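With one protein chain removed, the remaining protein chains of the complex are shown where they sit.
Here is subunit A:
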Amino acid sequence: MPAAVIKPEVLSQTLTSVALPGCCLSSRLLTTGGSLLSYTGSFSGEELTASVIANAWATYSQSDTKRGPRLNFLYVDCQEGRTIVTQVLPGLLLSLMSDKTLPLHELQAKLLVLKEHLSVTLEQAFPAGQAGTLLSSSCVTSD
């Protein structure tokens, strides 16, 4: 079996590894199309949040390319917390959410550590930037 098949537990455990007790930290791994691949944390409405994050990233990265350098981080200061998003691989986004007690620079540092940990695992599952196209024709019914 190819190494590109990833056990979901492996992703969850990696995402959990940066959780800090008491900071309500949650993490999400998603595609630029808004499909949620893995998440940890206590926030609810994960799939909807993933769609919003992906949409925001797409909007800002689109307007960004017209003006200058590539978008590296997206930081959103929300009413009850903070969200930071970065691209792990072409087509894959990683976001961390925390409450306001965690300083932004710490949140960004955690994001970079997590990105480095995930990159090696995810490169096998998403070769040559295929993450954006792998889930393009999904048909979902939910109960």
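Here, a residue touches a chain if its C-beta (ideal position, glycine included) is under 8 Å from a C-beta of that chain, and two chains touch if they have at least 3 such contacts; residues count from 1.
Note that in this section contacts and distances are computed from a predicted model.
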Any idea which of "Trafficking protein particle complex subunit", "UreD urease accessory protein-domain-containing protein", "Cytochrome c oxidase subunit" or "GTP-binding protein" UniProt assigns to the chain that's been left out?
"GTP-binding protein"
Can you tell me which of A:Leu37, A:Ile53 or A:Leu96 touches the chain that was removed from the display?
A:Leu37
Among A:Leu25, A:Ile53 or A:Ala125, exactly one should touch the missing chain; which is it?
A:Ala125
Absent-chain interface as seen on subunit A, which is shown
1-2, 4-9, 11-12, 30-31, 35-39, 125-126, 134-135, 137-143
